[in-house]
Each structure stands twice: as structure tokens, then as C-alpha cells.
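The next block holds one structure in the form of C-alpha cells; read it before the comments.
All protein chains of the complex are present and in place, except for one that has been dropped.
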Amino acid sequence: MWLYALRRLVLTLPILFGVTVICFALVQIAPGDPIQNLLSPTASQEDADRLRAAYGLDQPLPIQYFIWIAKVLRGDLGMSIANNAPVATEVFRAFGNTITIALISVALAFVLSMILGVIAAYRSGSIVDKLITAVAVFGISVPTFWLGVVLVIVFAVNMFWLPATGMGASGSETFNYFNWEDFKFAIMPIIALALPPLGIMTRTTRASLAEILNQDFVQTLRAKGLSETAVMFHAVRNIMPQAVAMLGLQLGYLIGGSVLVETVFTWPGTGFLLNKAILTRDIPLLQGTILVLATVFVLINLVVDLAQSVIDPRIKRA
Amino acid sequence: MTDLIDAIDASPDSRDRGGPAQPMLIVENIKKYFPIRAGLLNRQVAEVKAVDDISFYVLKGETLGIVGESGCGKSTLARLLMYLIDKDEGHLILDGDPVGEKLGVALDGLRRSLQMVFQDSYSSLNPRLPIEQSIAYGPKVQGASSKQAKEQARALLDKVGLKPDRFGQRYPHELSGGQKQRVNIARALALDPRLLILDEAVSALDKSVEAQVLNLLGDLKEQLNLTYIFISHDLHVVRYISDRVLVMYLGQVVEIGPVDKIYDAPKHPYTRALLECRLSMDPADRVEVAPLAGDPPNPVNPPSGCRFHTRCPHVEEVCMSKAPALGDVLRSTPDTHLAACHMVHAGSGHTKAPKPADAMMWANLGVTL
Partner (left out) sequence: MSDIPANLIPIPATQAAPSQRVRSYWGSVWNRLRYDYVTLFCLALIILIVLSAVFAPWLAPMDPDKSSMANRLRPIFHPKYFLGTDEQGRDLLSRMLYGGRVSLLMGIMPVVLATTIGGLFGVVAGYYGGKVNMVIMRTMDVFFAFPSVLLAVAISGSLGGGITNQMLTLTVVLIPPLCRVAETATSQVRTMDFVDAARASGASTASIISTHVLINILSPVLVYASTLVSVSIILASGLSFLGLGVSPPTADWGLMLSTLRQSIYVEPLVTAVPGVAILITSIAFNLVSDGLRQAMDVKA
């Protein structure tokens, strides 16, 4: 187990290195002089020269990379052009908003997918099963940003139940998830975020349950006179490691993929930050946000793998 | 043995280069260790000694049977001979010419002379190609036109007893095991080889089908002037088809000799155990104790001394410390019966070894042990 953990940890390092290389490359592939990409259009020539020296932009690329990565490791992600504020500060402020609704969404999706998956597998082939499968396909196929728009049309425009966008009057600083007036703002983003993972997880849960229920040992359990509920309980326990792995993966996807939903709802998270960076062509902000999100995604995968190896002792690929 | 050579004399082969007395294939000290990687950095931590210093020769026109438990390295040996995996050490001499070396036959020449029928009839045919195309592929690769290759494939199908009109366009999944194995044989024959390696070619077949395929192999051998290396773990079949037999244990040769000598008077306790296992299948002939208990030891860490000592009923001190030699296989005549066991070597230190005096006597009579 410890060997596996260590090995997994060691294998993560080259991945993280690769992630930083790609993020570094983002500035390079952006059209135009990298220095222009890193500076606001109004910056003076001196500013440009200063930055050029600071980043060693006259040096060969590998050296530039090391200068950059040294700064990143010290927590310096550069300056946002639009706000003229440190990127790190902006990203971390936004990250809290993203992770909270992502966690709520993925938890919601997980619980619902388990319930729906169990029902579908239990009533395999019935109308209910088909209905659940249809919902799953819808969840997988639906563009979340469009779903967001539809939710706004239905709940905000037509019914006036929920506020359309933003975080409300209290704003990001004092937003309280346990206050109904505040939480109302989070409801639609959460639903929009939760639907795709709900679709994917429901489908997988149903499929793996169906597979297990067809296996010999389940027949044996049935033959021993176990009730269907108990059999299902066994089956669910069997797919747990897999389900947990998927849960983690989906959480990662939500954090990374929230840009569209946050844009629709102007939810001030990292996704919204990315949207802002794109609109203003703020490359440092884009680069810093991507770097943080990708790193988080890698770490989530690491944690999931380790958690899975604890739950499921069969994984000892050391 | 003499009638064998007569048979070869009777049908001279235009492809013959070294003359009838030159063995078809000589294998000299061939070795293959598979690395085992593990740990953090995937470094090599050990190796599987799959084929460990094996030497033998195959005469033109004979069938050499190779037997041994599964995992003893038979398939690895076959693949080494076919140059499908790289050998670590050793030489191959094909009809007098060293293979893959300067002044010897090129790999392509080997490819044309040596072909193999694979063990697993399920994975040995491309599931997405009609069998006719599978057979025609080799000739096409070697430069035949599509039409020629197709005609050749159909002729071969006919030769292995499958009507080309009926079977040519079928896919492997539409054939039975025996039919698939016939296709495999046809494919191997497509390049007009002289030596055919048959790796468990009939092992997966029902007894009746097995007999048919064995008969086919016998006929083909005569018609096409073939030499066979016949690999199997089934001793009945090996006895039926072979002229000489080579017994492998954990990557090494433990016994080699003419088929009758091996089956009637096995020298190595492993061979004896194998034969007793075989007999015990027959209820009338059942032996009290299973003679070959347990699994063979791990080829990663083969036992010291004689590799068989962990399972040998006659194990003594010397067996654990000293590896018994087989003798010089390459310089002995085809009817020589050799075994790598201390019990057959005079003066080895094993209590059951013949006394040096006895050995002298036998030697004076002109018999090699």
C-alpha cells in the first residue's frame, strides 16, 4: 500500500512538470510578441524592457521556463493585465466560489446517480429503466451553458422564482451558503453543473450493477435465499470503489469545466475569471488560472487513486 | 535411423545445400532471459530464465519432438528459432549456413525455410480476413502477384483438406478448431518451407480431430519433404509422430534421444515421472503416488544444482550443489541417448551412479551412456 502510494506520488511529478510546460507554452502560442501578451497595451517601453529582463525573454526558451517556474513555485503567477493585480490573489479568491458549488453539485449528482442507477438496474428493461437512461443520455448530451440559459428562462424569466445571475447583493465576500436568500443564487449554477456528471454516473452505475447482477456469485447469493434487496446491497458495495473513483474524476471535470456555467450565471469563480481573461486577452490571468486548475485536477486524481486503493485492496499495482 | 537417411536419398531436394548428412538446423547454446521490471523506476529486478543454454540439431526429414510441462520454455524456444524474439546468446545454423550473420543466410532466407504453426488457433488467424487472404498474405509479402498468391492459397487449402470454393471466403470464426488448425498449417506451408515448427498444434483439438490433423501432417511431410519440430506436452502424440524426442525442464534440456529409447528406458527421473503421469491416466495402470507432485519451481529463481532436485525422488547432496551435464549433444550421433542426471554419469558422486568400472565396460562395448 505505502509502496503503491509512493509510486503513484512519484509518477505524478512528471505529469505536473508536463502541466507547467503546457501552461508555459500558452504564452508562446499566443499570437504576437510574448512581452505584449504579458503587458497591458498602455505599458511604456521601459515597462516592457523591465519585464523582458525579469522574465529573461531575451534568453533561450528553457531558461525562460526555469525563470518562470521559479516564480510560480514562490507563488508568483504574474500580474493580471486587466486588473493590474497579482494573478495568484485573483485565482485563489475565485477558486473558493468554484470549489464550493462544484462540491455541492458533484455530491448531489453522486447521490442521485446511485439512486437512479440502482432503480434502473433493479427494474432493468422496464419503462422506468428506459426513462432513467433517457435522462442520463440527456445529461451527457446537453450543453451546460444552454441548460443554464434554459434554467434562467424557466425559473428566472417566467416564474421569478430564482435570481438569474450573480451572487446577489452580499457579493462574493460575505456570501453565506446557509442563508436562503444567498443560496438562491447558487441553485441554478449547481443544477446546471450537476446534470452532466449525473448522466455519466447514472449510466456507469447502472451498467456496472447490471454486470455484477449477472455474475455467478450473485446467483449463488440468490440461491442461498438472500432477498433481492440484500443482493442489491451486495452489488452496490461491490461497485463502490469504482463509483468513488468516478466521483473524484467528475469533481475534477467540474472544476475545470465550470467556465461555461459560471459565464452564464456570472458566478464569480475561476471559470468566470477565465472568461474575463479571454474577453480582455489577459494572457497572464489565463495562464495562471489554467495552471492552478490543472494542478488541482491532477491532485484530485491522485487522491482518488489513493482512496481507491484503500477501499479496494485488489489494487496493489506496485 | 539408416532408413531415414535412405528416405532422404530417395527424394533429393533442389533446395538442399549442405547434403543429406548436414542437419537441417543446428541450435547452439541458445539463451533467452526475460527481464522482470518492478519498483518505483521500473528497473529490472530479476529475469525469467525461459530458455537457458539449449543445444540440439534436427536432421533433414526427421521429426524432433519437444516435450515438457507448460511454462518450461517450449514456446519461447520456438519463437527464438523463428527469430520472432531476439535471443540473448547462441547461434542457429540452417542447412550449414549460420543465420543472421555475415556470410550466412539472411533473415529472409530463414523466413522462407522455417515456418511455424501456432499454438492458439483462436489468435493465430486474423479474425477480420477471409482465410484465403490470410494464407495468401505470406506469398504476397514475398513478392507474388495477388493472382498467384490467391491461386497458391487455394491450392494449399485443397492440400490441407479444405475445399477452396467452400471455405476460401470464410472467416476464422466460421471454422471449427480442426479446420482453423488446417488453415494455420496451410499458411505455414505457403512459403514452401523446409522445416515446420509445430507448437502445440493439435493440443486444443478433440481426440478424433487430433488424429486427422496428425495424419495430415504425416502425409504433408512425405509429399513436401518436410522436417518437423513438434512441440507438445502430450506424450502420446509425441511418441506417435516423433523420430527423436527432446525433454525440457525449466528452460533446459534434460534428456534427448531416439523416441523408443526415451519411452522404453527413460534415464532422467523427470522423464520417468512424466511417463508415469501419462500411464496413470489409464486406470488399469495407475500408480500409487502421483510421481510428479506440485508445480514446477519458478523459472525466475531456478533451484541450484540440478533444477529438478526439488521434485526428484532420488535427490542427494550432489544434486543440490552441482548441475549435471547433458553431454555434447551436437557432436553425438542421432541415436545417442543423453540425460542430464547425476545418476547416469559414472563418478558423479550420486550413490545410484554407475561405477566407473561399469562405465568402462560399456564404453569398451561401444555404447555411450
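To keep things simple, chains are lettered A and B as they appear, and every chain counts its residues starting from 1.
In this text, a contact is a pair of C-beta atoms (placed from the backbone, for glycine too) under 8 Å apart; a residue touches a chain by one contact, two chains touch by 3 or more.
In this text the structure is predicted, and so the values were computed from the model without any measurement.
Asker: Based on the whole complex, identify which of B:Gly138, B:Gly251, B:Pro324 or B:Pro354 touches the chain you can't see.
Answerer: Of all options in B:Gly138, B:Gly251, B:Pro324 or B:Pro354, contact with the hidden chain holds for B:Gly138.
Asker: Which one, A:Pro196, A:Gly248 or A:Gly269, makes contact with the chain that was left out?
Answerer: Once the missing chain is taken into account, the touching residue is A:Pro196.
Asker: Have a look at B:Arg187, B:Arg272, B:Arg307 or B:His342 and name the one touching the chain we're not showing.
Answerer: B:Arg187
Asker: Touching the absent chain in the whole complex: find that residue among B:Ile54, B:Leu92, B:Met116 or B:Ile262.
Answerer: Of these options, the touching residue for the absent chain is B:Met116.
Asker: Residues on subunit A that touch the omitted chain in the whole complex?
Answerer: Subunit A touches the chain not shown through residues 14-16, 18-19, 21-23, 26-27, 29-31, 137-138, 140-147, 149-150, 152-153, 157-158, 196, 199-200, 207, 252-253, 255-257, 259-261, 263-264, 274-275, 277-279, 281, 283, 286-287, 290, 293-294, 297-298, 301.
Asker: Could you please point out the subunit B residues that touch the chain left off the display?
Answerer: 79, 82, 84, 107-108, 111-112, 114-116, 118-120, 122-130, 134, 137-138, 141-142, 169-171, 173-176, 184, 187-188, 190-191
Here, only the chains that are shown with their structure count from here on.
Asker: Taking each chain's centre as the mean of its CA atoms, how far is subunit A from subunit B in angstrom?
Answerer: So the centroids are 58 Å from each other.
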